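As you look at this complex, bear in mind that one protein chain is not there, while each of the others sits in place.
Labels run A, B, C, D and E following the written order; every chain starts at residue 1.
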Amino acid sequence: MKTAVFPGSFDPITLGHESIVRRALPLFDHIIVAIGVNQDKAGYFPLGKRLEWIKAVFSDCPSVSVESYNGLTVDFCKKMNASHLIRGLRTSADFEFERSVAHVNSRLSQSVETVFLLTQPEYVMITSSIVREVHKYGGDISQFIPRSIRID
Amino acid sequence: MKTAVFPGSFDPITLGHESIVRRALPLFDHIIVAIGVNQDKAGYFPLGKRLEWIKAVFSDCPSVSVESYNGLTVDFCKKMNASHLIRGLRTSADFEFERSVAHVNSRLSQSVETVFLLTQPEYVMITSSIVREVHKYGGDISQFIPRSIRID
Amino acid sequence: MKTAVFPGSFDPITLGHESIVRRALPLFDHIIVAIGVNQDKAGYFPLGKRLEWIKAVFSDCPSVSVESYNGLTVDFCKKMNASHLIRGLRTSADFEFERSVAHVNSRLSQSVETVFLLTQPEYVMITSSIVREVHKYGGDISQFIPRSIRID
Amino acid sequence: MKTAVFPGSFDPITLGHESIVRRALPLFDHIIVAIGVNQDKAGYFPLGKRLEWIKAVFSDCPSVSVESYNGLTVDFCKKMNASHLIRGLRTSADFEFERSVAHVNSRLSQSVETVFLLTQPEYVMITSSIVREVHKYGGDISQFIPRSIRID
Amino acid sequence: MKTAVFPGSFDPITLGHESIVRRALPLFDHIIVAIGVNQDKAGYFPLGKRLEWIKAVFSDCPSVSVESYNGLTVDFCKKMNASHLIRGLRTSADFEFERSVAHVNSRLSQSVETVFLLTQPEYVMITSSIVREVHKYGGDISQFIPRSIRID
Partner (left out) sequence: MKTAVFPGSFDPITLGHESIVRRALPLFDHIIVAIGVNQDKAGYFPLGKRLEWIKAVFSDCPSVSVESYNGLTVDFCKKMNASHLIRGLRTSADFEFERSVAHVNSRLSQSVETVFLLTQPEYVMITSSIVREVHKYGGDISQFIPRSIRID
């Protein structure tokens, strides 16, 4: 069984995240959308809510599950027997950072390979951080998040 | 009347900011230099001082006014009947971020268009953040800020 | 009268180009879409065709005209009494090049200022060069060019 | 059966290319390394040699085959029933170009998805173009190409 | 005597830092590895430890000394009669930031020139920030730091 982890803070999950997972489905038998918990910093939205939203978004995908984890991403992969990490690439600024992280991960665990998919053009501007900013100032975020969930 | 908003934190205003506004003058009837107030984070310089400095810098420009605002930039534009946002571009790292913000703004309000001018070569290295750093450690910032103001 | 030049090779004009001009309309009284003729290199499509297509695309815009020119872009601007150049920005790779060109132009003629608009997200991947490549190999380019023209 | 195409000019194949294909093996049942033939420009090395070298490099991989093709990459994918394109990413400059090409390909054929793997750190500096340059001036290219082949 | 300062937070020193200093040795008579102390933010590792580690790493290099400093880097250079700053470049994202800092430094003190060396390919992914992250979550950082020191 080929298992992949899609790690992130998903604070909150966006249309971009949803699209990456759906397009990765044909490549893997099991995809774990995994919220990395930062012990020093609470999220903007509560962890429970974030998990719940992801579950709702992929309720139609039996091969997708949702988890949270503490510690290093590669340790979580080992625990879950995952051979691959999935990451989305939006911009070249993203790319430099993602490359460093992926290369460090492959140093920490040679058995984990990172696979990248592109964010679709219409979602390139959407980051969780910008969505939080819009939400904080009372703007309408419904066009940036999956249609199957509602965030007030 | 064609009104544009030049949003920022201007903490403090730099020679780069001044140059952008002066070169944008021929494009608009009215330019509002607008300090976005972050409710969670005080500035390095007090808001009152920042507003005062900007007013002093453009005291010779009747078509420039200065404001502060809370909330989303696009909501402030609507309130002021502004059709355009003005932004300066320094580097390609700037560009990626500015593009995301501009595209989100055009999603939130299709009636607002962002116009970019280039920072002049001799000002490309000047950011408010570097100016604050130099100021904090007692360095001379006079060569980075408009000649018409003095910051001790 | 505020005149701007939108220079390029337009070989061929794309949906991205069209969108830039239409969004620049409110900023200028007159926009000249200007094909720079490279004396050493013929285009992929004949100059006559390229001019004709641009005219067709903007036939509904009385303030847009179409020209071709030899020589330096800033000299063409002077001849046309244009105070501004318009350029679209797609990616950060674009940006570095555009910045060099704009700064050289402002050195050659201080009276010409370059104004940048962003290519819309759904057109970021479209360049004339990729369109030519698709056309050369018999692909369908109709989704990359303005709806009002047809290129066989 | 899940088939992927790894397109390129492979002029010549490098250690970077080899590594990408080997790391993509677990993701697909069949990988076609495919040399796109540019009808207007001969390669530096003859097409026959390039095909031969790739075959030798992957002689131990039954799920890898080698082909050349004319025309659009997405048309070749359709012909081969390939659902995915594989591309390696070296640098952020690469990224911008690869993103445009991938987005155009997904416009031309929604059934083809591009999957990216990272070039390993020690191969990031190796491009076919630099290898050709070294070869042209009589330098030793053996450390840049797969160990199983020899290019004089 | 030609003296250079290699400034940083070295929190902790990495294999990348060590390599930069060793390769800079032939260019200068004296290299000062200098920890800039941020008055507002304690480091992850204590300053004393960081100084000690650097001393251990370069115990075989009589022309390398280690210092900490408060205030502006250019002021520290003046105090130490240093004519050059040394910086390592990893990625293009690094580059934009380093360029701004170097240009501001040369504005603050025209007698200080910044010299850049490249991080070696196998160390490009290593940043102090990623090393801290791995350490915080209990990962093994020994492959990212100089062989002559041990960090528990």
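Simple rule for what comes next: a residue touches a chain if its C-beta (ideal position, glycine included) is under 8 Å from a C-beta of that chain, and two chains touch if they have at least 3 such contacts.
Source: prediction; values computed, not measured.
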item	value
Displayed partners of the chain not shown (whole complex)	B, C, D, E
Of C:K79, C:R107 or C:R150, the one touching the omitted chain in the full complex	C:R107
Touching the absent chain when the full complex is considered, from E:V5, E:A102 or E:I145	E:A102
Footprint left on chain D by the chain that the document does not show	91-93, 124-127, 130, 134, 137-140, 143-144
Interface residues of chain C (partner: the chain not displayed)	70-72, 74-75, 92-93, 96-97, 99-101, 103-104, 107-108
Interface residues of chain B (partner: the chain not displayed)	91-93, 121-122, 124-125
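The rule we apply is simple: only the chains that are shown with their structure count from here on.
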item	value
Any chain that touches chain D and chain C	A
Shared interface numbering between chain E and chain A [over half = same, under half = different]	different
Between D-E and A-D, the pair with more C-beta contacts	A-D
Inter-chain centre distance, chain D versus chain E - centres from mean C-alpha coordinates, in Å	39
Chain centre separation in whole Å, for chain E relative to chain B (CA means)	34
Touching two or more other chains - residues of chain C	91-93, 121, 124-125
Chain pairs in mutual contact under the definition given at the outset	A-B, A-C, A-D, A-E, B-C, B-E, C-D, D-E
